[in-house]
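Missing here: one protein chain of the complex. Every other protein chain is in place.
Letters A, B, C, D and E mark the chains in the order given here, with residues in each chain numbered from 1 onward.
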Amino acid sequence: MQDVELLEEGLALMGLGMGFVFVFLTVLVIVTTLMSLVIRRFAPEPPAPAATPARSPAPARQDDELMAVIGAALHRYRQRHRR
Amino acid sequence: MQDVELLEEGLALMGLGMGFVFVFLTVLVIVTTLMSLVIRRFAPEPPAPAATPARSPAPARQDDELMAVIGAALHRYRQRHRR
Amino acid sequence: MQDVELLEEGLALMGLGMGFVFVFLTVLVIVTTLMSLVIRRFAPEPPAPAATPARSPAPARQDDELMAVIGAALHRYRQRHRR
Amino acid sequence: MENLLTLWEGSGAYNLTLGQTLMIAVGLGLLYLAIAKKFEPLLLVPIGFGGILANIPEAGLAISALDQAIEVARPAVLHQMAMALGATLDPLAGEEAWRATLKALVDNGASPDQLRAAKDVAMNVGYGDGLLYTFYQVAVASGIAPLLIFMGVGAMTDFGPLLANPRTLFLFLGAAAQFGIFATVFGAVGPVSALGWMDFSIEQAAAIGIIGGADGPTSIYVSSVLAPELLGAIAVAAYAYMALVPMIQPPIMRLLTTKREREITMTQLRPVSKLEKIVFPLALLMLVALFLPDAAPLLGMFCFGNLMRECGVVERLTDTAQNALINIVTIVLGLAVGSRLMAESFLALETLGIMALGMVAFAIGTAAGILMAKLMNVMSKMPINPLIGAAGVSAVPMAARVANKVGLESNPHNFLLMHAMGPNVAGVIGSAVAAGVMIKYLG
Amino acid sequence: MENLLTLWEGSGAYNLTLGQTLMIAVGLGLLYLAIAKKFEPLLLVPIGFGGILANIPEAGLAISALDQAIEVARPAVLHQMAMALGATLDPLAGEEAWRATLKALVDNGASPDQLRAAKDVAMNVGYGDGLLYTFYQVAVASGIAPLLIFMGVGAMTDFGPLLANPRTLFLFLGAAAQFGIFATVFGAVGPVSALGWMDFSIEQAAAIGIIGGADGPTSIYVSSVLAPELLGAIAVAAYAYMALVPMIQPPIMRLLTTKREREITMTQLRPVSKLEKIVFPLALLMLVALFLPDAAPLLGMFCFGNLMRECGVVERLTDTAQNALINIVTIVLGLAVGSRLMAESFLALETLGIMALGMVAFAIGTAAGILMAKLMNVMSKMPINPLIGAAGVSAVPMAARVANKVGLESNPHNFLLMHAMGPNVAGVIGSAVAAGVMIKYLG
Partner (left out) sequence: MENLLTLWEGSGAYNLTLGQTLMIAVGLGLLYLAIAKKFEPLLLVPIGFGGILANIPEAGLAISALDQAIEVARPAVLHQMAMALGATLDPLAGEEAWRATLKALVDNGASPDQLRAAKDVAMNVGYGDGLLYTFYQVAVASGIAPLLIFMGVGAMTDFGPLLANPRTLFLFLGAAAQFGIFATVFGAVGPVSALGWMDFSIEQAAAIGIIGGADGPTSIYVSSVLAPELLGAIAVAAYAYMALVPMIQPPIMRLLTTKREREITMTQLRPVSKLEKIVFPLALLMLVALFLPDAAPLLGMFCFGNLMRECGVVERLTDTAQNALINIVTIVLGLAVGSRLMAESFLALETLGIMALGMVAFAIGTAAGILMAKLMNVMSKMPINPLIGAAGVSAVPMAARVANKVGLESNPHNFLLMHAMGPNVAGVIGSAVAAGVMIKYLG
């Protein structure tokens, strides 16, 4: 009896586990492919992409960006959790 | 009422804090200046000062110095705390 | 009375300690000498000895060795502790 | 099927709250600033990443075994924990209410003994402290990490420029720049709290003010002592503003000085002997010991690092303090600080207040340094370029470089860098002294 | 004379048990494999040495202060400890029985409070936790060491080859290779346990199966959560099989592929941009956060290390994560794992079962990877050499090198190394995902 249960549990874990690993990695493949497509279209390699934005922006904007990042998050949060 | 207390406390902290920072750094300026004067008078730079003493002393004295450092401290301490 | 005990204990510790240090290091000398003799006889230096075995063995054997190491230990253990 | 449901109900997508989503976005935003904009990346990369990890639902990386058990354990375990806490759970209230009751007990009512017992229950059924929670307890709550960072900073600091001319000059600039700290404390309990905009206690105000000292480890240390609940926001603000020095300071500098003042050329610094550099950290330590023991942990470790650097006989320790050790501690500290970026505490109006007050502190400190430099220029025989006063807020060596750069704009042959390094390192000492005063007075 | 007797009765030679002798031999055997055969020496040298230290009689290096006191303390102390544990020792039973009673109480009956009290007694009379015991508690039981190692591995991993062609290819191979893990879990609770050969719980089976993931830190992490009693054997098996990749895989590869298949040349990989490499760890982290929070500690730290590596702005942290930090953690982790090589748990039939099941998991994973690659080769337009499927079990970079080598045997101009690195690193992610599923389901 207990052995059968254990067997069933092992079988379930096998099915569930392999299924999940496949699904997870499939989603990862899709996301990664999309990500690569987007990046290669909008930020093509040669002018090292991570460096580019750092060179151009108007100094005053950087500060705004910090505030914007936090402000926007806070704004949306407080909209729902009014207190 | 509580607000006034808080305000007062803030004011006190500001006065006390800035005052202390100024006094502390003033004392530090004085001590540092004196230290520099003494060092530049009695141990002028060229012959790297920290190295000089290590070269000359009679070997036998080094041991005495260790004993002297600890012995002198102990002596003065025990003079007062007789037990 | 207590002083005498303390003295005796100090004496015992001295004899025991020095004796043990001498015996231990003597045994270490003997073991080390034997070890060196064996190694110099059976694995003389030039062809860097630790490297030699790694080069020659048939691949299949390495796995056996792992099993052998653990299996032999387990075998002897279980022979005595039957449970 | 039931298993699939378990998996789904335990997934992040099912449990994600709005707050967590937003905090993950904040974490990604910090990473963007750190990587693309080079905002103090050494700290903001770990902090941002830690912030994301802390907000992954169900993972419990940033909470204790006890809190994790309260959030996800089976009802039977909840009842056991309630018993350990000396309470009983109303059988009719339902699971969510039970969890809320336990959380409330743990956060307030329970005695240390009961907490231990409840933790024993949680550990026994297999829950463990989250990695970031452990990092926070070991590295930040204990005070160890900021102090070791300060030791490393000491091992990297050259007091030569300060020693070359301490008289009436550099240290006063360093002192004046701390005015931003105290003005902000007053502002936070004054207008901001008194007028009811936000509600900061005096301890919280002090921890916020220290942001104006532009010194990350000092800010973290003070806020771990005085206001741990704000630590995440304060650390983020402190490092962000340190990174923003090149944006925030120049306008203030140009506003408060004339072109002629910015062109002032300063006299050459004298060489400083090795012995002076060795004795200085010891002299500073003695003053701390005599007059402000509460700054002894911070300045003591700072002086220790500096003495190792200058004494010249322990190079291998200095090298480790400047590299392997400070890097390890930085990784752990950054992740630990990130673990405090939790929605409940970070996504409050207070955070915007902290950012704004920190900015004010910073601006006032910059202005005070410049104005004091102008005053000293008038009063002293030696010419003093007021730009170097702005470097007194610390943010070593960024603020000194900014002073140099703004000076070069007015006079392309006027290199102020070494002159600005004096007030710059004096600013580190100044804000540590300010920290000591606050801890003494409020700790 | 009496002193001499004390010395002799406290010596190892007098107290050595057969089990300890054999375990010391196992430790020496592991050192031999590590040093002479270069079996993953970075881990097996500390593990083997730790195993020897743990089995030195009377030294107590691998046990707690409490256990050490129970083993060697004077009778008076035993009675005190019994009192602390709420028991009384039968005066007639004799010392050996008292020790056995106390041991049984500590291992089962006693409450956390009683254990604390008994530990207080042991500490008060001068016993302390053994060094390796402390290392185990701090580094392994807390989960910290495997996670830091995983961070370091992330900092050393280049996802370029995987990003160059994720589509339908590399990740599926990485997924298929995890089949070994789950098949083994089923096998362990199926034939092995059900037929009564050995008796593994489902948690133990899961921890054993992970060996097939060919990833040391993942195995240690999972078994510290699910089956700490098997940790020693599992870690030894995991690292041993990682070292055995060049022996185990080639025969399976040759068996399951034709010469023509092994000769397949693959198309050149496209270059991958820096930004893709930066975004990938964040994308992976988001998926983990959404779908499998239980893998968040492992994959989170892995992604953190990889982000530090790729972002290019925190080189000094990356360098420390790859060197000083991972080396320190490896020493501590290795010794801690070695401390679990105790006769009672290691010299059981189960250990041979673990070794055999681990081998089976490994072989099935290799075969599944190859077969999946063959299937994909048939279905896809792009030619796929099935050998690279074997690299999906992970064991980075050994498995990829083996695929390359076997490929070169058939076609001396066909370099598969970079193509095999894709499934190879995908295998790391795959087994961490598998670990997360098991912990979610059984933890």
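In the analysis below, contacts are C-beta pairs under 8 Å (C-beta built on N, C-alpha and C of every residue); 3 or more make two chains touch, one makes a residue touch a chain.
Computed from a predicted model, the values in this text were never measured in an experiment.
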- Query: Looking at E:A34, E:L387 or E:A403, which makes contact with the chain not pictured?
  - Reply: E:A34
- Message: Just to verify: which one of E:L18, E:I56 or E:A356 makes contact with the chain not shown?
- Response: E:I56
- Pick from D:A59, D:L147, D:M247 or D:A434: which residue touches the chain that isn't shown? D:L147
- In the whole complex, what residues of subunit D lie against the chain that is missing from view? 111-113, 142-144, 147, 225, 278, 282, 285-286, 288-294, 296-297, 300-301, 304, 307-308, 311-314, 316-317, 319-321, 323-325, 437, 440-441, 443
- Task: May I ask you to list the residues on subunit E that touch the chain which is not drawn?
- Result: 3, 6-7, 10-13, 15-16, 24, 28, 31, 34-35, 38, 41-42, 45-46, 49, 52-53, 56-59, 61, 116-117, 120, 124, 126, 128-131, 134, 323-324, 327-328, 330-331, 335
- Note on the structure: Absent-chain interface residues of subunit C come out as 3, 6-7, 9-11, 13-14, 16-18, 20-22, 24-29, 31-33, 35-36, 39-40, 43-45, 48-50
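As a working rule, only the chains that are shown with their structure count from here on.
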- Query: At what distance in angstrom does the C-alpha mean of subunit D lie from that of subunit B?
  - Reply: 28
- Any idea how many Å lie between the Cα centroids of subunit B and subunit C? 55
- Expressed in whole Å, how far the mean CA point of subunit B lies from that of subunit E is 53
- Task: Pull out every residue in subunit D that's touching 2 or more other chains.
- Result: 3, 7, 35, 38
- Task: Mind pulling the residue numbers of subunit C that touch at least two other chains?
- Result: none
